[in-house]
Structures are given as structure tokens and as C-alpha cells.
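To start, the structure itself, in C-alpha cells.
All protein chains of the complex are present and in place, except for one that has been dropped.
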Amino acid sequence: MDSNSRQIKQHNSRIKRGGEMEDKLLIKIALEAREKSYSPYSKFKVGAAVYTKSGKVFTGCNIESASYSPTICAERVAFTKCISEGYKDIEKIAVVGSDVKISFPCGVCRQFMVEFGEDIKVICAKSIDSYEIYTVKELLPHSFGPEDLQ
Amino acid sequence: MDSNSRQIKQHNSRIKRGGEMEDKLLIKIALEAREKSYSPYSKFKVGAAVYTKSGKVFTGCNIESASYSPTICAERVAFTKCISEGYKDIEKIAVVGSDVKISFPCGVCRQFMVEFGEDIKVICAKSIDSYEIYTVKELLPHSFGPEDLQ
Amino acid sequence: MDSNSRQIKQHNSRIKRGGEMEDKLLIKIALEAREKSYSPYSKFKVGAAVYTKSGKVFTGCNIESASYSPTICAERVAFTKCISEGYKDIEKIAVVGSDVKISFPCGVCRQFMVEFGEDIKVICAKSIDSYEIYTVKELLPHSFGPEDLQ
Partner (left out) sequence: MDSNSRQIKQHNSRIKRGGEMEDKLLIKIALEAREKSYSPYSKFKVGAAVYTKSGKVFTGCNIESASYSPTICAERVAFTKCISEGYKDIEKIAVVGSDVKISFPCGVCRQFMVEFGEDIKVICAKSIDSYEIYTVKELLPHSFGPEDLQ
């Protein structure tokens, strides 16, 4: 088990599952992940941390490309890590960019997230003490999802 | 002036600007644009039609790519046509995919649209007689927009 | 017929089809299209012009998005315009960005282009007098194409 998952597990033995402390800890992990950001073009660093129902944590940061469109946001990096390791049971994700303003996922990330569940909680944060929580469904109402292609 | 813009202008000389007939006509134009869809992978044809405040109409269809991620949806095709011709005053867009279900833009398109105004009206249609209208803001609440990078 | 197509037609009545003058004219049209660029983030303006075997011209410019990944390059704007108007017989495309250096299409655009033919000529330009010509196949060797999904 990696250290982030262990850290949340230890917290959770003392605090209630799914509570406020868990959300704050996930923001803290996203803040640390933000340090790895590769963003030479926008200079805008973003970090994210996914928490699965099975108790695993996966982190991400934004990674930019000179030609812009291949750029992958922090949220999608965290999601792809999680899914490619075999975990599709995503419960929530914390995202934090600017220190002066709450960061919300872009539409590309919302679309990517909805593929894995519109009830996933998105913790949109500025800091450990300043954040708002929405479901993917609230951030992408009337979504175009997997069922639309059938 | 192209024939689509002329068609709407003629209608508008008789009907009230911004009214229901205008929306239905825009859906009709989107339905025609859908025929040009290049969608050999999903077999899901989508059409779109943009209407600018200055009275111009631009159409689009979805264009897919074998490697999936370069795929461009109908809405973005219509938007890029409009903007690359020098028109940024987009008032509304109609989009229509399936004949059995109302189609909504994906998150990528919503993000692309918000760049040009969160008050743009999105006419999500199944047919000329079955559609729902939302603003971009309603479809992408708490958006990550141009001001977030400053 | 739009004015760009007419301009090339007129030239072509005097000059040989597919010759150097035609390429230079296509670069000139791409340079004009570049003026419409929406690139507030990179400040890097790019223009493109597609010429079809049937003699039609379609232009494009790059259109950026605050969240970077929805950004669409000039080449893809020109291609989608062309295809969504019903023309898939693309013969060549001219692209021009910087005035101090020849511009080449990014990998996303090369992948988008190969969908419509690896023999399409790409005129990579700095100005009317400074350019290099490659086929899509030369710019994207060993491509992943439509046949790979079968």
C-alpha cells in the first residue's frame, strides 16, 4: 500500500468514513501532488487526488504540451492512474489550482469523469479550509454519457 | 450571403427575431448538416448550426478519427467555422444527434463554447418538434473560464 | 463559389495546375486566414488553407481554450470546414505560423489529416517565398490509421 492510501486509512481509523477530515486530507494530498505539475505554458499548477471506495488514493497534476490540445489536466491524470491500476470504484476527487480562488474542473475532465459515475463527489478547493463539494452530475447536468451511443 | 443565412433572414422578416420559429429553423439546418457527418467508428451522426447576433449561420457535423482523441464534435466544427470567419458574436446553437432522444453537447464542447460566452443559448434537439433550451452556463455551472488563468 | 476558390481558379486558368504559383497562392490565403486567429493564451497566430481536388478552398486559424485541451489548430479548422461542407478530396494544405521560422503541423493535426489520406501534400511555410512540402505520410510515418481498428 502506498503512503497516501496508508495516511488516509490511519486517519479513518480515528475519524468517521466519508467525513470532513477525510475531505481535508484529500485536499492536502492534492496540494502536494500539485508540486509535480508540468505547466511551462500556462504557469498554472493544478493538483488532484482520487479516493476509491476500496480505500486507494491516486494523485495527479496537470501536464501541458506545446501544441496545447494534448494537454492533460490533473483530474484526468489522477483518474487514468486509478483506472489503469484496476480501480474503477471512484468515490471522490479533490482538485486544487490557484491559492486565491476555488478551482473547478474543466468540461473535458467532467466528461471524462462522468464515464465512471455521475455520483462521484468533486471537492473543488482553494485550500484545506476553503472548498465546495459537488457531484459530477451537478457539474455536468444533462450529460452525454455511455448510454447515448447505444 | 450563404443560403442558410438568407433562409433565416427571410423567415425573420415575417417572424419575430429570437422566436420559436427561428429555433425550429436552426434545428432544421442542423438536421441537414448532420448528413455530412464522418462517423465511421461510432456510426452516430450529429449536426449543429450556429446563429450569430449579426445574422450569420454556420453549420457543423461530427468528424471522427481512428485514434479517437482528435475527433471533433459537430458543435465545435460549427463554432470554429464561425470564429475563423471572423464572427465571435454567437447567439445560439442547435444540436441534433439521435432521432429517439434529445442530444446534449459533451463536456469538451461545453468548455469550448464557454470561451465565447456563457449566455449562448444551446438548443438541444431530437427533432424540430422536440427540443430543450439551456444556456452554456446552465450546462457548465462553475465553469473554468478565461478569467481563471489570470 | 467563394472568393478564395475563385482567386485560385483565375490563377489556374493562367498557370499550370499543381504548380509553384498555386502553392504560393495557397500560402497567401493561409496568411490572410491567420488574422482571424483566437489565441489569447499562446499569442501564437496560425493560419491554414486547404485546396481540394475539385478546386475548393477552405481556410482556418487556431482557436484556443482556457483549459488548453479543447484548443483546435488552424489545420484542423480548415479540414473540418472542408469535410463538413461535403468535400473529402483534399489535395493539399498550406500552414503558416511564425514569420521567423517554418511552421509544421502538430501531431494531433497529422493524425487528423491521415484519416483523409496519407498522400495529402502539406505546405509548411514561413512566407510565400520560404516553405517546404511534405506528404502526410512523411510527417507521420508508420501511422495508426483507420485500418488499424479493423
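Order of writing sets the labels: A, B and C. Residues in every chain begin at 1.
One rule holds for everything that comes next: contacts are C-beta pairs under 8 Å (C-beta built on N, C-alpha and C of every residue); 3 or more make two chains touch, one makes a residue touch a chain.
Just so we're clear, the structure is a prediction, and the values are computed from it rather than from any experiment.
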{"item": "Touch criterion as defined above, residue of A:F104, A:Y131 or A:F144 at the omitted chain", "value": "A:F144"}
{"item": "Chain C, residues in touch with the chain not shown (by the definition above)", "value": "42, 44, 97-98, 101, 103-112, 114, 124, 132, 134, 138-144, 148-149"}
{"item": "Where the unshown chain meets chain A, residue by residue", "value": "33, 36, 38, 40-41, 59-61, 63-67, 69-70, 72, 76-77, 79-81, 83-86, 88, 108, 111-112, 115, 144-146, 148-149"}
{"item": "Missing-partner contacts on chain B, residue numbers", "value": "41-42, 64, 66-73, 106-108"}
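To be clear about the criterion, only the chains that are shown with their structure count from here on.
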{"item": "Computed distance of Cα centres, chain B from chain A, in Å", "value": "30"}
{"item": "Centre distance in Å when chain B and chain C are each reduced to the mean of their C-alpha atoms", "value": "24"}
{"item": "Intercentroid distance (Cα basis), chain C paired with chain A, Å", "value": "37"}
{"item": "Contacts with 2+ other chains: residues of chain C", "value": "41, 64, 66-67, 69-70, 72, 108"}
